[in-house]
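Below you'll find the structure I mean.
Note that one protein chain of the assembly has been removed; the remaining protein chains are unaltered in position.
Naming follows writing order (A, B, C, D and E), and every chain is counted from residue 1.
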Amino acid sequence: MKIQLIHAITGINSAFLEYETEVLASYKRPGTEIRIRKIDNGSASIESHFDEYLGAVDTFRLVKQAEAEGFDAVIVTCFANANVDPSREIARIPVIGSGMAAMSYASLLGHRFSLIMASESSDYRHYHEASKLGFKDKLVSVRRTEFRVLDLLKDRDKTLAGFLVAARQAIEEDGADVIVPACFGMIGLAHEAQEILGVPVIDPAGAAITMAESLVRMNLSQSKIAYPFPPEKRRTIDIEPKTERELA
Amino acid sequence: MKIQLIHAITGINSAFLEYETEVLASYKRPGTEIRIRKIDNGSASIESHFDEYLGAVDTFRLVKQAEAEGFDAVIVTCFANANVDPSREIARIPVIGSGMAAMSYASLLGHRFSLIMASESSDYRHYHEASKLGFKDKLVSVRRTEFRVLDLLKDRDKTLAGFLVAARQAIEEDGADVIVPACFGMIGLAHEAQEILGVPVIDPAGAAITMAESLVRMNLSQSKIAYPFPPEKRRTIDIEPKTERELA
Amino acid sequence: MKIQLIHAITGINSAFLEYETEVLASYKRPGTEIRIRKIDNGSASIESHFDEYLGAVDTFRLVKQAEAEGFDAVIVTCFANANVDPSREIARIPVIGSGMAAMSYASLLGHRFSLIMASESSDYRHYHEASKLGFKDKLVSVRRTEFRVLDLLKDRDKTLAGFLVAARQAIEEDGADVIVPACFGMIGLAHEAQEILGVPVIDPAGAAITMAESLVRMNLSQSKIAYPFPPEKRRTIDIEPKTERELA
Amino acid sequence: MKIQLIHAITGINSAFLEYETEVLASYKRPGTEIRIRKIDNGSASIESHFDEYLGAVDTFRLVKQAEAEGFDAVIVTCFANANVDPSREIARIPVIGSGMAAMSYASLLGHRFSLIMASESSDYRHYHEASKLGFKDKLVSVRRTEFRVLDLLKDRDKTLAGFLVAARQAIEEDGADVIVPACFGMIGLAHEAQEILGVPVIDPAGAAITMAESLVRMNLSQSKIAYPFPPEKRRTIDIEPKTERELA
Amino acid sequence: MKIQLIHAITGINSAFLEYETEVLASYKRPGTEIRIRKIDNGSASIESHFDEYLGAVDTFRLVKQAEAEGFDAVIVTCFANANVDPSREIARIPVIGSGMAAMSYASLLGHRFSLIMASESSDYRHYHEASKLGFKDKLVSVRRTEFRVLDLLKDRDKTLAGFLVAARQAIEEDGADVIVPACFGMIGLAHEAQEILGVPVIDPAGAAITMAESLVRMNLSQSKIAYPFPPEKRRTIDIEPKTERELA
Partner (left out) sequence: MKIQLIHAITGINSAFLEYETEVLASYKRPGTEIRIRKIDNGSASIESHFDEYLGAVDTFRLVKQAEAEGFDAVIVTCFANANVDPSREIARIPVIGSGMAAMSYASLLGHRFSLIMASESSDYRHYHEASKLGFKDKLVSVRRTEFRVLDLLKDRDKTLAGFLVAARQAIEEDGADVIVPACFGMIGLAHEAQEILGVPVIDPAGAAITMAESLVRMNLSQSKIAYPFPPEKRRTIDIEPKTERELA
C-alpha cells in the first residue's frame, strides 16, 4: 500500500522530515510505503485560513500527481484539514486530513476532547471543522501552548512541557477526557504525554496513517455524491500532475 | 462610499457586467460608488470547493488592492461566501459574501428559507456556510434549477421559469417561507419572483450591497479577534496589490 | 422613505428623545424621515416579559397607524424584540426589533457575541430571542451592567464605564469577539466603546435604522406565510389607528 | 386544592363550559376544586401571537386575582402556553400552560410526537414553544385538521374524524409515536382516539390538571430566578385583582 | 391505584425502607398503594453503567411480576433511569424512571437545572439520559457531593449540608435556577433544601410517584411504536414473574 502525505506548507526542513519519518514508521504497518511531499508555493506554516488557501493550488497538484502515480490514499496536513474538501472533489482515492482522523478517534474514546494548538493559530478553524464532522458537542475546548508552529521542534522538552500545561488545564478546567495535539508539529509526543496525563492522547500522525490504511484496507473512499468531481469548464490554472520532483 | 465587488471567477462577460451594473444601481444608495472586478486566474464559475480555492490567490490580491486604494468595503461573490474567511483575515475593511448577506436577511424575515441554486453545484457548501452563520435550523432545503451557472443569463425567461418551479417546490414541499436565489447569476429576478410567489425573495446583489453600505455606515468591520491578521512569516506567494488593471 | 420608531414603553422623556434623535440622525440616510412615538399605556421600561406584554395593545395601535399613514417600515424597541412577533402578523410593511437587527449584524462579524444589558433585566428573554433567530450558538453570554434601564441616561460617563467593564469581561472570560449593548438606553456609545475595546460594538439604534432602510430598499418585508394575518373573528379590543396624537 | 383555569380568550360559551367541566372532572383528583374563568377583553380564540397578546392584560388580572384568593395553581390556556411567561413572572404560585404540560408528558412516553392543531393557526408558535421547553428534536410535525378553533365543538364526530386523519398521517408519514391534540377545543377526545390509533394521545386538559396537581402536591412552583418578579416602576395599566365576577 | 417501585439495586436496608415509605407517603394520593421491591441479584448501588446492567435481569422479573399481578405502573430507580428502556419494551403498563420524572418537572419550572449526585458516580450517564429526553440544553451541570451513595443515609444532616454546598455552586457558578438531587438516596431533603436555597428543588421520589399517578390517571403508557414488544425468539434467560417473595 502506498500513501502520499502532503504538507500543505513550505516550512518543512530536513530535521523535521527525518523526525516525522521515524514517527510515521512507528505507526504504519510493515507493508505500507509512505511518501512525504511538501508544497513549493504557499506559506511556511498554517495558522490562518489565509495560509491554508495560499497553498491550495500546489496541494491540488500533489494530490493529482499521487493519484496518477498509483498511490492508494492521500493525507493532507497541517492538522486543520487544510484544503481537504477541494482535494476530495478532484480525487477518486481517499483524501483525509490529520485533524479529521484524530478527532474521529478522540470522539470514540471519550465524551469530551480538547485540542491543544500552537500559540498564534486561530481557534475558529478548529471549531468549524469539528462542527462539520459532527463533533461540536464533543469538542469542549481549544487551548493554546506558548509556542509558534515553526518553533515547535526546536526544543522538544519545552514543547512537551508547554503541551502538558495546556492539557492539564483542559482536563481539570474544561472536563476533557481525551487530548489531541492539534498541530502536526506536535507529533511524536502522544505516548509520553499519555503516560503522564493518564488520558488518551491522539497523535495526529498516528491517526492519519492508521485511518488511511484502514480506508484502503476496506476499499473505501470519500463519497462522490458528497464530493462530486467538479464539472468540466474553462480554468486558467492548471493542476495536472507535475513531472518528477523530490523534496529538498 | 466606495465598494469593491470581486467576482472570484473569470467567467464574467461584458453582457453580464452591464446587466449586473444595472441591478446593483437599482439597490445602491445615491452616494455609493461600486467598482466591479473579476479575477484573472481561477475558474470560469464556482460549482465546487475546488473552483473556490482555485481563485483564492487572485481574490486576495484584489482585496488588498481595494483596501490600499481606500475602498470602504469588499463584497466577494459567487454566492457561497467563496474565499471570504481568508479575505477577512487579511483586511481591516469589512469583507462580506453575497451569500452571508442574503441568508442573514432571509433569517430575519421568516422561519424557514430555501436556497435555489444552479444545477451542477454541490449543496454541501451551502449547508456548511449556513451552519457556520447559525442558520442550520432555518435553512430547510437547497434545491436545484435545471441550468448551469454559466448558462443562466443566456435566456432570462427560462432561468426565471426554472427558478419559479424550484421555489414553488421549496414552499409547498419543504415549508419554506422565504426564498433565496443562491447564485450571483440569478440576480435581478427577485422583484418579479416575489410578486409571483407571494413570499420574500432576497436578491444576492441587493443583499450584498445594502449590507456593505450598512456596515460602512455604522463603522463596523469583521472582528479582528475572530479573524486575526495572519502572523508574519515566510510565504512564497505574493498578494500585494497589483498595479492598475481593468476588467476586459 | 418614512420609518416609524415605536418605543413600547412610556418612560421616554424629552431629554432622551433629543439624544435619540441625534443618534438616529448620525446613522440614517439623507432621504430617510424617522418619526419617534412612545406608547401611552404600558410600563415605563421593559425588564421582563410582563412589561413587554403590558404595552402590547398600544404598540399594535401605533403599528397600524404607521401603516395607515404610509410609513415604509416600523422599528419596535426596547432591545428584546418586544411585541415584534404579533406586530409582524398585523402589518404588511416590515416590522423589526432593534435586538434582531443588532444580533443579525453581530453574527456576521464574528464567531461569538455577548449582550450587555441593564442590571435588573432577566436574561432569558434574550437567550430565547437569540435562539429563535438562529444565534443560540453564537450568543456566548448575557452580562449585566450595574444600572437600571431608567437611570442609564442620567450619567453617560458612568454608563459607559459600567458598560466597558462588563464588555471586557465578556471578551476575556467568555471569549466574545463582538459586543452588543442590549438596551436602547445604551445607544450612542458604540463608536467610543469600539475604539476602546478593539472589537466591533453594534449600536442598537444604528442597527435598527440601517436594517429598516435596507429592507425597504430591497422591497422586502416579513413573510406572510411565516407571520400570517390573524383570521377575522370577534375581538373586544380595538387596535384601529388612533387619531392624530403627538409625543408629550 | 384549588386550581384556577384561565381561558385567555373570550369565546367560551356555556355549552363548551359544561363539556369542559365534565372532561376536567374525569381527570382531577377527588379533593381538587377547579374554577374556570375566561377573560373579558381579548380575542374570541387564539390562532396567532396577536390574539395571545391581545388578551394578556386581562389574563394577568385573573392570575393576580387567583393568587390573592388563595388558589394553589393557575392553568392558562389555549394550548400554546399563551401569556404563560409573563404570568409566571407576576405570580408566586405555579402557572402552567396546557401545551407545556401535554408536551412534557408526550416527551416522556415516546421518541417523536406530533401536534394536531386547528386549521388556521400558525404553527411557528408551537415550534418555538417546543424549542424553549427542550422538545425541538422530539416534535416531528405540526399538522392541521380542517376545522377552525371556534367550530371544533359544533360537531364532535366530525372533529374526531378530522383529528384522526391528521394523526394517522403524523404516525405514518412523520414517524410520530405519540399524538397531542394541540388545541383546548379538542379536549375529551384522547381516550377514544388512543383506542383507535394505538399510540398514546395526550389530552391537554388532562395534562394541565394532573400537572398542576402534581406541582402543588410537591410544593413546587416556577423558579423565581428564572421568572423574577418585575421590579417596581411606573406602569399605567393596573392589573390588581378584580372584584368578584363570574363567567356569563 | 397500585404502583410498584423497583430498586434496581440490592443495597436497601430496613432503615432506608422505612424512611422511604414515609417520604413516598408524603407525596402519594390517598388512594395510591405503593409496593417497594429490591432486586436479589445485582449491585448494592448504581454508580456506573456496569452496576445498572448487572441488575437488569432481576429488574425485568419484577416488572413482569408487577404487570402480572395487576399493578398500574412501575417506577424503576436509582435515579439515572436504570434499565428503564428495556423494561418499557416488555411491559404494557407505564414504566418510568425517577430521573426522567424529576428532570421533566425541572425543565418545566426553570431555564437551567443542575443535578447533584453522589461522589463516585460518573456524570456521563446523566448527560446522556438528559440528551435522550430533550434536556441537553437545560441541564447546565452535574455536580458531586462528597458522599458515596451507600453512605448517604447514615448522617442526614451531613448529607443535607453537602448537598447544599454543591447546589449553591450550581446556582452561583453554573446559573442553575432549579436543583435536582440526582440520587434516590437523597430523597426527603427537597422541602428543606428549597426553603434554604430559594429555588425549586425536585424530590426524585415525589417526582416519580406523582408522575406515575398522573400517567395512570390519564390512562397513558409508553408508546408501543417507540418501545415495541421484543419479537418472539429463543432466549436462554427466563424473566417470567417469580413466585411470591418479600423484601428482607
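As a working rule, a contact is a pair of C-beta atoms (placed from the backbone, for glycine too) under 8 Å apart; a residue touches a chain by one contact, two chains touch by 3 or more.
Keep in mind the model is a prediction, meaning the values are calculated, not measured.
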Option from A:Phe60, A:Phe79 or A:Tyr105 whose C-beta touches the chain left out: A:Tyr105
Filtering A:Leu17, A:Leu133, A:Val165 or A:Ile237 for touch with the omitted chain leaves A:Leu133
Which residue, E:Lys2, E:His128, E:Arg156 or E:His191, contacts the hidden chain when the whole complex is considered? E:His128
It is residues of chain E that touch the chain not shown, namely 10-11, 40-45, 47-54, 56-57, 60, 83, 85-86, 89-90, 120, 122, 124, 128, 131-132, 148, 150, 226-228, 230-231, 233-237, 239
Hey, which chain A residues sit against the chain that's not shown? 27, 29, 94, 96, 100-101, 104-105, 107-112, 133-138, 171, 177-178, 190-191, 194, 198-200, 202-203, 206-207, 210-211, 213-215, 217-227
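Following the convention adopted for this analysis, only the chains that are shown with their structure count from here on.
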Given the pairs C-D, A-B or B-C, which one repeats the contacts seen at D-E for over half of the pairs? B-C
Compare the two sides of the chain B and chain C interface and say whether they are made mostly of the same residue numbers, over half shared, or of different ones. same
Degrees of rotation, nearest 5, to put the Cα trace of chain B on chain D? 120
Calculate how many whole Å lie between the centre of chain A and the centre of chain C, each centre taken as the average of the chain's C-alpha atoms. 45
Where does chain B touch two or more other chains at once, residue-wise? 111, 137, 226-227
